[in-house]
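Here the structure comes first, spelled out in structure tokens, and everything after it is commentary.
One protein chain is absent from this view; the other protein chains keep their places.
We just call them A, B and C in the order they show up, numbering each chain from 1.
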Amino acid sequence: MQSYIIRRLLYFIPTLILISVISFAIIQAPPGDFVTTLAVQMEARGDQVDEDLINALRARYGLGKPLWQQYLIWIGNILQGDLGVSMAYNQPVSRIIMDRLPWSLLFSFSAFIIVYSIGFPIGFLSAVRQYSILDYVLTFTGFIGLATPNFLLALVLLWVYFEATGQALVGIFSVEYAVASWSFGKFFDLLNHLWIPALIIGTAGTAGLIRIVRANLLDELKKLYVTTARAKGVSEIRLILKYPVRLAINPVISNIGYVLPALISGEVITSIVIGLPTIGPVLLRALQTEDMFLAGSIVLILSVLTLVGTLVSDLLLAVIDPRIRHGV
Amino acid sequence: MNSDSSPNREWLIDIKDLHVTFSQDDKTVNAVNGVDIRVHKGEAVGIVGESGCGKTVTSYSLLNILPLNGRIVSGEVRYRGGNGSIIDITKLNPRSREMRKLRGGEIAMIFQEPMASFSPVHTIKDQIAEGILLHQPPKDKKVREKIIEYLGMVGISNPERAIDAYPFQLSGGMRQRAMIAMALACNPKVLVADEPTTALDVTIQAQVLMLIKEMQQELGLALVLITHDLGIIAHMADFVYVMYLGRVVEKGPVATIFDSPKHPYTRDLIRSIPKLDRPEKRLATIQGNVPDASRLPSGCAFHPRCREIIGEICRQTEPVLEEVEADHFAACFLHSPKREIEPGTGESEIVQQPQ
Amino acid sequence: MSDRAQNSDDSQSQVDDRFVHQVPPQFSAFSSASQWQLIRWRFLKHRVAVIALGVLSLLYVCAMFAEFVAPYNPRSTDPRYTHAPPQRIRIFHSGKLSLPFVYPVVKGRDPQTLATKYSEDVDTPLKLRLFVRGDPYRLWGLIGSNIHLFGVKRERFMLFGGDAAGRDLFSRTICGARLSLTIGLLGVFLALLLGILLGGTSGYFGGTLDLLIQRLIETLRSIPTLPLWLALSVALPDHWSISQRFLAITVVLSIVGWADLAREVRGKFMSLREEDFVRAAELGGASTRRLIFSHMLPSFYSHIIAATTLSVPGMILGETTLSFLGLGLQAPAISWGVLLSDAQHFRVISQTPWFLIPGLFVIITVLAFNFLGDGLRDAADPYAN
Partner (left out) sequence: MSNNHNESILDVRHLKKYFPIEKGFLRRVSGYVRAVDDVCFSVQKGQTMGLVGESGCGKTTTAWTILRLHEATAGEIFFKTGNSEIVDMAAVEKVRLKEIRRYMGVVFQDPYASLNPRKTVLDIVADPLLNYGVKRDEREARVTELLTMVGLDPSFMPRYPHAFSGGQRQRIGIARALALSPSLVIADEPVSALDVSVQAQILNLLSDLRDELGLSYLFIAHDLSVIQHICDRVAVMYMGSIVEEADTEELFSQPMHPYTTSLMAALPVPDPHKPWSPELSGEVGKPSEKGSGCVFAHRCPYAAQICHDETPSLETKTTDTKDSHLVACHFADELDIDA
């Protein structure tokens, strides 16, 4: 298992580098460098363009040097915690991200909980009751969930919520709690605002998980060791809970790595539609205003977080699967 | 050993006119077509046949563990319990408590693939303990000790270590031994072994077979051994059933079957296997191939391959098992008093179908 | 085999050795059925997949003849119909059964709130007709005509209602299908090219190359796609024409989408490489090219088709989302995503829920592709048992 973990950790490094290259490419993608864009924008706003500042920025980010040098400088800065400066917000990128990232994580994590707490039991049910009405209904609902774009779902739910309550579901807190200090009331208000977005973010993931759980469980149910256990006189329900479920958990855990990117994507688009104070709307605005340092950094951070999640799921797999643990 | 002729010997299992079908895609496969098998206390019954003859399906019906697409259409599988009560297994709900009490507790089974028969993520202890706790919850001893005892009994060296191993950490032979320990741990009366050594090497196969034989005799078990290997049958079984395409074509005590086989299929089968002790340059063969079980030939299912075909009767009428000598039955018109020999046909006519 | 005759004396054993049981004639169709026939037979048993195929065919035919199927020019505005609700097709006029017709809508104002209000003029039914003359168009820029599949003679018939500029939403949805449906296919095609190239290289040659490509695949699969798509699409210059932008977005979608297909191709290649029949072909002197193209590829065309079908939905959803955010296709281009971007806010929807109808089309299309793909995947390996 040690060598598995070490190998897994070592794989992490080239993947990180690749992701940083992609993020850097995003920053570099629009024509012209960002300082020029900044100067143009300052001019457009009617501000005085400070030549010294411009030159200082050029020197700091190595603009004008070959791309690979700029990349190294950028990476070096990041390692020191400097993600660059946002033009639109006129703030260090790291500050903006730090303000918003916790909320993004909160939503993604809640969605993650929803995905697994809904997806697994439903997938299980529809496998055990294969070809029953229940199976068809659940599978079909799952398909619909998979087929509906997140933003559409968000819009429809907002609309339904609005029609039903006459209130708009926007933001994380209701007006009365927005600036209040923490209390139970505020906490419940948060929960109240949390579950709908989390549900929306998790829909596609849940639907995907249902299919995976169902398929894996059906596969396992056909295995000979299930027959062996049945021949021992084990009851059907214990048999399913003990053997196939135990084995179907492995692919489900290894699937976390592919649920996470979907959740992050879902979080971005849902936040934009609902107007949550998370990273999503910032990313959109950064892209619209070509605030590339901000955009690139966000892509970098989201990707790295996903990678870490994948890493954790792989390590978890090593812990629960004796075959990996014993290096088979 | 004898079966039907001695009324004093009590049977443990009595299969009567069993029919099992499988649905595959749109077609129905008749896997077992009217099989009668009787197993007595302490007796080793061998069921031999080639692929698709229905021997495995028959063994699965004993425990009512057919896969979802399989169905017992008719017939009885009766089991005589310890208190003399007789239970028809086919009448039980496969999920019912009574059925589950029989499985493992009264009738235990070992399977062909020792690797696939164990869950790869549970320890040996975990999997053996399950049956024990279900059927024989120990009073005085701890489960662990009991398992170690059984593992030692089946010849696993260092059972204290093997008990905590995962199946993939054991060799094929050791896994099959653990499988046997698992089957025996609940003190069953009948042991059903479905091709228990097919996946093993010859020398390991010999060890495992010896172990099964030893355990059977020591514990006074009835053994139902299913195999395609006549060599194994010759040395393991007391009474033999030969199956072809879902039917029993011949049955009798093991010596009789090998010394004077009556059904042309049995005869050909015995002649066609290469033998160490009788090297021949050229092997006798059975012509043709085993037909697909979804399209059975009419009449006697063996007639398209039979070199002793009599005539139309073989193509049209299905022969039934009839006693050819004491305790020895064959389903063939060659030995039936009912057959009408058509003029101009000899017993050794060989069908020569156009190629 | 000239010495066959001399053996005929001891032909007893010869005959039955060489005897081969004849396959009954009624099974000859099966015995000489190619893999495609077997796949078709299996596929046809999947009722849902067959229906999905039908739905998709209908959608693609509509998209192909969009100008003809749409009753109006999707860009022609009419102030009389701004935010007009969908009109219902009726068959009862004043209690009497008649041929399908609609009531014209009349724009008016609510006397109290002064808000615009539409009402039906129940006195003058408009007969629905087939092959009606209307807005002129050039089908595929070639065939000029003004005949539309259906319509009414006077007034307007808006099955899905009108948008903010009074354009016919039905016509716009049908025309939008053209971009939305082709972007999926085209994107998948590009992704497939990349996937086969890289996945095949990786799976066939193995070694360091395999390791590198595998890392790349894993990385791409673990990056959240949406932020990446968004970021890449920003790099497109604003002044590009609709078709330039369309192609660019396709490329952006496939840059992210090839990884899954490459993984599929690689896995299949790896397992086929170990198959006995491939080894037999190699030992039989087949060149590497013949080995790949004649022996290995035919075994996974069907798998690749299924995998490809299953990855179309991702592309369609991607386009829709990007366009909805204004970063994909942009008006005046018409796609389902562009149409949905009119429904940015739930207050808009609460006023004009029919703006969501293009979303329904997205869902139906994606569903159909999923069902079709599932059916194809099940049928892809007719030799499984």
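Here is the rule we go by: a contact is a pair of C-beta atoms (placed from the backbone, for glycine too) under 8 Å apart; a residue touches a chain by one contact, two chains touch by 3 or more.
Computed from a predicted model, the values in this text were never measured in an experiment.
In the complete assembly, the contact with the undisplayed chain comes from B:D268, out of B:E113, B:E130, B:D268 or B:E308. Contact with the chain that does not appear here is found for just one residue of C:H83, C:R167, C:R245 or C:H295, C:H295. If you put the missing chain back, the residues of chain B touching it would be 50-51, 171, 173-174, 201-207, 209-210, 228-236, 254-255, 258, 268-270, 272-277, 279-287, 289-290, 292, 305, 355.
Mapped onto chain C, the footprint of the missing chain covers residues 1, 3, 13-14, 17-23, 27-28, 30-35, 38, 275-287, 290, 295, 298-299, 383.
Here, only the chains that are shown with their structure count from here on.
Farthest chain from chain A (centres taken as the mean of C-alpha atoms): B.
Our note on geometry: chain B versus chain C, Cα centroid distance of 53 Å, whole angstroms.
Put simply, the C-alpha centre of chain A and that of chain B have 55 angstrom between them.
Within the complex, the chain C residues that touch chain A are 215-216, 218-219, 221-228, 230-232, 234-235, 237, 313, 317, 320-321, 324-327, 340, 343, 346-347, 349-350, 353, 356, 359, 362-364, 366-367, 370-371. Of all the residues in chain A, the ones that touch chain B in their complex are 222-225, 227-236, 242-243, 246-247, 250, 320-323, 326, 328.
Listing the residues of chain B that touch chain A in their complex gives 63, 65, 67, 95, 100-105, 108-109, 111, 113, 116-122, 127, 130-131, 134-135, 166, 168-169, 182, 186.
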